[in-house]
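The following block contains the structure, expressed as structure tokens.
Note that this complex is displayed minus one protein chain, with the remaining chains in position.
Here is subunit A:
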Amino acid sequence: MTADVEAAQATPSLEVRGLHKSFGTVEVLKGVDLTVAHREMVFVLGPSGSGKSTMLRCCNRLEEPDSGLILLEGDPVTGKGVNLNAIRQRIGMVFQAFNLYPHLNARKNVTLALRKVRGMSRDEADARAMEALTRVGLADKSENHPSELSGGQQQRVAIARALALEPQVMLFDEPTSALDPELVGDVLAVMREVKAAGMTMLVVSHEMKFAREAADRVIFMDQGRIVEQGPPERIFGAPEHDRTRAFLSRVTGD
């Protein structure tokens, strides 16, 4: 292994340092530090208003951080002179509300950025889109518009849209919160497959069972700070902080 490759692997995939964000007078993030290693799946838990979604949305600057540093593979995401459109292609994002483009069919939802941002030819983009849709199990729905798909199918198309750009990190913002319970499983199965294929993933979600099984690390956030983090067995089995314990007992009903 060359020194370069070793150095690249020592660099975390995603690094967040001293992240602050206020909305008006409300300080939502009060200094968040976080690193995500290559191929790691990190789950972020916390009560609503804890800042977890804001933190996630700062990672690709859908929210503009007030201060702090964000690095993707060592490259700055924050700061002046960053080519935001270039860096965003390297960060996939999946939204709670899916946000598929309703006027385009599933295939075109995936090809839009490939064509307009990557400048791929129609054939090249179509092939890539079909590959991504096949991965999420929806090759047969490629010509359907979002309104013809179930919530779970829409979210899988949204995952395919993000995957097709071959991002280095994927951000999931409550990907199953808007789904009927019986549709959650399909989306989680796709996320499991994406992880197995080696994707680095930062996930904000309330799917405790899934976090316990699939996450490499769980972070508990409250009131704009990371309260504690560790492997899921420890966070769920023996949380150190009262606030974590209180939250877990509330959501799991123990």
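In the analysis below, a residue touches a chain if its C-beta (ideal position, glycine included) is under 8 Å from a C-beta of that chain, and two chains touch if they have at least 3 such contacts; residues count from 1.
Criterion: contacts and distances are computed from a predicted model.
One chain of the assembly is not displayed; among "YVTN family beta-propeller protein", "Xanthine dehydrogenase family protein subunit M", "TonB-dependent receptor" or "Amino acid ABC transporter permease", its UniProt protein name is "Amino acid ABC transporter permease".
Touching the chain that is not shown, out of A:V16, A:L34, A:C58 or A:A113: A:A113 (per the contact rule at the top).
From the set A:L62, A:V82, A:A127 or A:L183, the residue in touch with the chain omitted from the display is A:L62, counting the whole complex.
Among A:H38, A:H145 or A:R225, only A:H145 touches the chain left out of the display. Seen from subunit A, the chain kept out of the figure touches residues 60, 62, 85-86, 88-89, 91-93, 95, 97-103, 112-113, 116-117, 145-147, 154, 158, 161-162, 165.
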